[in-house]
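Before I ask anything, here is the structure I am working with.
Note that one protein chain is taken out, while the other chains of the complex remain in position.
Residue numbering begins at 1 within each chain, and the chains themselves are lettered A, B and C in the order written.
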Amino acid sequence: MTVLSEMLRNLVSRPTTTLYPVEKVPIPDAFRGRVECADERCIGCSKCSLVCPASAITMVENQREVEFRGKTMVRKKKPQVSLYSCIRCGLCERHCPADAMHLRNVLSASGPTCEEVIM
Amino acid sequence: MADPLLLAAYILIFPGFLFLFAYSMVFEFLDRRIVARMQNRVGPPFFQPFADIVKTLGKEVIDPEGVDRPIFDAAPIVALAAVMTAFLYVPVIGASPLAFQGDLVLVLYLLTLPTLALMLLGWLSRNIYAAVGGVRAVTMLFIYEVPFFLALVMPTLMAGTWSVSEIMAWQKEHLWLAVLQPIAFVIALIGLQAKLERTPFDIPEAETEIVAGPWTELTGRRLALMHLANQSAAVAGSALIAAVFLGGPALPWASGSAVLDAIAGFLLFLAKTLAILLILATVRGATARIRLDQLNVIGWKYITTAALAQVAIVLVMNAWEVGA
Amino acid sequence: MTRVVVPIGPQHPALKEPVNFRVIADGERIVELELNLSYSHRGIEKAAEQRDFIRALPLIERVCGICSHSHTTAFSKGIEEIMGVEVPPRAQYIRTIIAELERMHSHLLWLGVAAHEVGFNTLFMWTWRDREAIQDTLEEMTGNRVHYIMNEVGGVRLDLSPLQVEAALVRLPVLEERIRAYVEMVEAEETMLTRFRGVGCLSRDEALCFGAVGPTARASGVDYDVRRDDPYLAYAEIPWNVVTDTNGDVYGRTRVRIGELGESLAMVRYCLEHLPDGPIRVSVPKTAPPGEILSRYEAPRGELVHFIRTNGTDRVERIDIRTPTLANWTSVAHCLIGRPLADVPVIVAAIDPCLSCTSRITVSNRGEDAASGTPPRTGWEG
Partner (left out) sequence: MTEPVTLEMVAGAVEGVGGAERVRANRIRVRTTSDNVREAIQRVNRVLPCDRLISISTVDTADAIELHYHLIGQHRTIVTVTVELPRDKPEIQTVSDLLPPAGLYERQIHDLFGVVFRGHPGLTQLVLNDDWPPDEHPLRKDWKPDPRTFYGGVRQQEVG
């Protein structure tokens, strides 16, 4: 009886559940987690806020000197992500010309209070 | 055991009600842990059953609208009381002081009361799932009760007495009845699995079909009491089968002092009931739930004929022994 | 016996998603059945008409949780065909790998749920434990366990590094051995067999007449499989064969699904080993020429059909999604008549219903927006 033999084998072997708070589940590096904007590379073109399906990215005023394809320019706006609306689809990362937006492999919308968690 | 104080202690504390509740919680924990480990899971902590009962006792009691409250409250209590009194007649540390001729029949009938209580609850709670579940519980009762009683009556044929403690004493001189009547032992185990409504036979409480069957409308202390009754029935049932078929808590050779006897007997009792629990848990883990009409076919065609065959064998063995 | 109306309702432990059967039972036998669908409406087709192709993909992916890659592949494959764009072979292979991995984890999930419906929880626990290996592979490749959004119009979003290919190949032998164990287990486990055999029988012409699709139809001997009849992605180049069975009951469907598990595993291994190199996507014009396409895809539950009509803008004029579960409901209703009440969960689970697939079409408009008159935000927008 294959079922019985496997059950008895399981009885003596260690269960496969990882006891979460003690043992952590390994997160692969391709994991799409919290959105981060690399401030020094962002040129404020607001392409990410246009392409975001959940319209979670709004542009805020922010003056800064940035280097973009050899030329230095002054940017006027910077993206601000409302992490509770972000669905972590990665389209902003895909369509950012300045390669500034990245999804890090950290859990995304987990904030102590329930009001908007802004990145 | 004539001294009333000692008798009261026997009934209330040690091998009586308090022990029954504690041991039924240990029983449930071991059952859930064994099945969990077989399924490669971790399983609940040891205090989980205790926590469940305390929590459900504290929960609010919700009465379905238009239900007959007194009977709805009484049914779980009746079920629990029946099982507790049944446990008194089952030997735990040697022969039970309350034993009398015919207590085997009394224990069997007391163990049937929880199923009737379930049927009553199912019918009273005016919920379609509970009604269907209650009817299923009683229909299943007819199917497994006949072979179960036959299997437990056959030892009386061989041992010649109707008292559980005396059957246990008889087995001291002779072989265990599980060896002499293997078919009856297997049928008794199947009957116990069905009486406790565990997986191959948990048709009344089929969670994926009719929500929770008769248990649907039970909340708060009713659920706690009914759950406790079910678990205590597991302890009482396996203790009964251990006593009748596996020689119960008696040592074959009588050692010195009575206290040593009692302790050894108790350890034997624990070992045998846990062995039965292991068998029941393995069956619970390895099988799927069969349908009521399939159970009907299997119950009457195979299990009952096996029980009748066993009766014939026992009668032949009796005649042969009487002859020799 | 009196006729009893038993509502196997939207909230029911057996059905993970809301569907309502108003079953009229005579004792335990089902006499009549009324099917109420669409408790999880989200208005995806109406919403998809207001989005360009880039933003429409995450929306269309959320038609169904388990077969999300199916929907995005069918949609992007259709748009690419209208635009006349040639997708590089590496992207086709990556899409096939993700498609077959999704079929494997969907079938394993189904095997567990089917065992749970008949109370055999041990198999439920084991299958879902083995499914984790596939989920980890998918998470490493695409970054997410469920909604992979690997697809884009014109190719694939992420490339497969040799490291990821190696990590996936390492996990396959363990899975292969587990699938072999399940094949024996389904044959050997007596009590589960009694609950599966002879339940929900569907003869070959009944399956055709009631329009059953996917494993439900293939278990009755109908050998329709879009991957072979209308080859797309890289299925023409991969050696594989269609798994059919003649039993026609829940047992037959179990055998077909386990057979397909083995087939998919062989396909994933073949694709991983023969992954062609080259670009993973092609730049695509923003708008699609006016056109119309019926894009067919073999989802884990059956044949998925996207009817896409474009009108020259960067939006879809109309997308009509017919999901496999909607096609299977007619055959379920037919199978249920005359069966005992206890068989309802098993027969319903046999077609592996995915309710969020079936219903996607209403706009939900909660509280404050109604007063302020702003255009309705679909529930999904959050």
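Just so it is clear, contacts are C-beta pairs under 8 Å (C-beta built on N, C-alpha and C of every residue); 3 or more make two chains touch, one makes a residue touch a chain.
Please read these numbers as outputs of a predicted model, since none were measured by experiment.
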Only these shown chains touch the missing one, namely C
Touch with the missing chain holds, among C:Glu32, C:Glu166, C:Glu184 or C:Asp320, for C:Asp320
Missing-chain contact among C:Pro89, C:Gly211 or C:Pro279 belongs to C:Gly211
Per the whole complex, from C:Phe21, C:Tyr224 or C:Tyr270 the residue touching the absent chain is C:Tyr224
Chain C positions in touch with the non-displayed chain are 37-38, 41, 43, 45-46, 208-211, 224, 229-230, 292, 294, 296, 303, 305, 307, 309, 317-318, 320, 322, 326-327, 329-330, 359, 361-367, 369-373, 375-376
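The rule is simple: only the chains that are shown with their structure count from here on.
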Note: chain C sits from chain B at a C-alpha centroid distance in Å of 45
Note: chain B sits from chain A at a C-alpha centroid distance in Å of 55
Listed in rising order, chain A residues that touch 2 or more other chains are 1, 3, 7, 16
Check: chain C positions touching at least 2 other chains come out as 122, 126, 129, 189
The residues of chain A that touch chain B in their complex are 1, 3-4, 7-8, 10-11, 13, 15-17, 19
In their shared complex, chain A is touched by residues of chain C numbered 51, 54-55, 58-59, 122-123, 126, 129, 136, 139-144, 147, 149, 152, 157-158, 164, 181, 184-185, 188-189, 381-382
Given the complex, residues on chain B that touch chain C span 35, 38-41, 128-129, 132, 199-200, 202-203, 206-211, 285-294
